[in-house]
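Mind looking over this structure? Questions follow.
The complex appears here without one of its protein chains, the remainder shown in place.
Right, subunit A next:
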Amino acid sequence: MWQKFSFGDFLVVCHYLGVLVLFLAIALCVPLVTAAALGEWAAVSRYLFALGISLTVGSLLRLSVLNPRRLTTKQALAVTSLAWLVLALVGAVPLALSGHYGSYLDAVFEAMSAWTTTGASLVKDLDHMSTADNMWRFTMQCIGGQGVVVIALSLGLFGRAVDSSLYSSEGRSEHVIPNIMQTTRFIVRFSAAFIILGTVILVGICLALGMEPVRAFFNGLWLAVASFNTGGMTAMSTGILYYHCGLLEVVIMILIVMGSINFTLHSEVWRGRIEHFFRDIEIRTLAVWLTIITGTFVAALCASGVYDDLPTLLRRAVFTVVAAFSSTGFQTITTNQLTTVVSSGALLVLVFCMAVGGSSGSTTGGIKMMRVGILAKETIAYVKDLVAPSSARQAVTYYHIGKRRIDAGLVRANLAVLLLYGLAFLITTIVTLAYGYNASTSLFEAASMTFNIGMSAGIIQPGMPEVLKVLYIFDMWAGRLEFVTLIALLTSIVASFVPRKRVKHER
């Protein structure tokens, strides 16, 4: 039987969405102050307008319930799921007014891409975009990378009326620290430290490349934010290739890897328990998987004959694989090169790499290493069971901050997520193919959207079909929530409109 939403549930959800929209108004102050400081008066007027809209919408939504009770699980599910959509709709307002997007739908695509740290973009004339608009894009990436709910919990926006159900429904299954508020604060402080450190190093590199101090500061900050949060957006139309700097790519890769690791493991290493890191199932699965993928991708690039020397080959291949598995999406092999000189085999290797993704409890997308590792262990155990005598019993375990047992419930949950991802990927590929794009490009683009990667083989650009824009927006939204949360919500909403069957009582 599906859980149905009552009108009371709806009002409570509206109230908490209003809280988040008011938080968005605070976040809009960042680009507003940036615009005012740099004298970008057109941007100041736009962000002032967006601020007013956020305050109005947020206040009206909050008025739906004056004194809400503690959130139930299904209400938390609804708040978490709808938060991303509402924030994208409101966050798109200043972007749509900037003139850099063909329509409001394009701006919503950009906002959803930023919130979900996908990184795909429909922007026009990015090189002439105001610093304030770029600051807003990266602010959305920064908040989205940590998790909207995580940020809200760490700031205490929801008060005492919430428990860990809100945190869990955002796709985070474990607490870094037993206390939920301390967990969220740890994540925010840890991320801030890495972003600040990355900014300092990247600003220095940008200055050495010949950029002006103000531009160097903003580019360094934005690159650090986009790298650690595995967002992948850049401030120049040529992307990461604009900087043409191997050292910068190395720093970015380090930030990406740091952001791709489970925050729980970071906490354990921070406390000196390094053995948890090396014994963890995700780290081991990641090491094996990246070795296989990098070797295969290098071989595929060799077959293409694109690069003549080993250092260049390794540099491009390793960076592309790191950007793909972590769902960052930076490209040092251009979209045109991917479709002309690189073989379709290499494209498919990247599709597999994107699909698997990084660590759970990190900023990455994809199916997640934990699930892949657990399913792989369960598959091996199943095969062993087939050949073992019927009296034999085996316990399958995995190591994640201690030894844990793989039970049927865990396998069922992981399989459900895997199947939902696969189904969404299949549907997206078929719809993309229906618009006449070729097979390898469609597969690549569908994987990029479903697993929140952001790389493009040329389909995502201004002027793409509207239906594809809507489909990709849904894919990014659902992918960020790992599909289960959103599918459960949508099904419950539909079920809420189905009238209850009356049971006739015989007298």
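In this text, a residue touches a chain if its C-beta (ideal position, glycine included) is under 8 Å from a C-beta of that chain, and two chains touch if they have at least 3 such contacts; residues count from 1.
The rule is simple: contacts and distances are computed from a predicted model.
Undergrad: The hidden chain: which UniProt name fits, "Stage V sporulation protein AD", "Hydrolase", "ArsR family transcriptional regulator" or "Integral membrane protein"?
TA: "Hydrolase"
Undergrad: Give the residue, chosen from A:Val33, A:Leu313, A:Ala413 or A:Val484, that touches the chain omitted from the document.
TA: A:Leu313
Undergrad: Taking the full complex into account, find the residue in A:Cys302, A:Val396 or A:Ile493 that is in contact with the omitted chain.
TA: Of the candidates A:Cys302, A:Val396 or A:Ile493, A:Cys302 is in touch with the missing chain.
Undergrad: Which listed residue, A:Gln75, A:Ser113, A:Thr131 or A:Ser456, touches the chain dropped from view?
TA: With A:Gln75, A:Ser113, A:Thr131 or A:Ser456 as choices, the missing chain is touched by A:Thr131.
Undergrad: On subunit A, what residues meet the omitted chain?
TA: Those residues of subunit A that touch the unshown chain are 22, 25, 39-49, 51-56, 58-60, 62-63, 66-67, 124-125, 127-131, 205, 208-212, 215, 236-238, 241-247, 284, 287-288, 291-292, 294-295, 298-299, 302, 305-310, 312-316, 333-334, 336-337, 340-341, 462.
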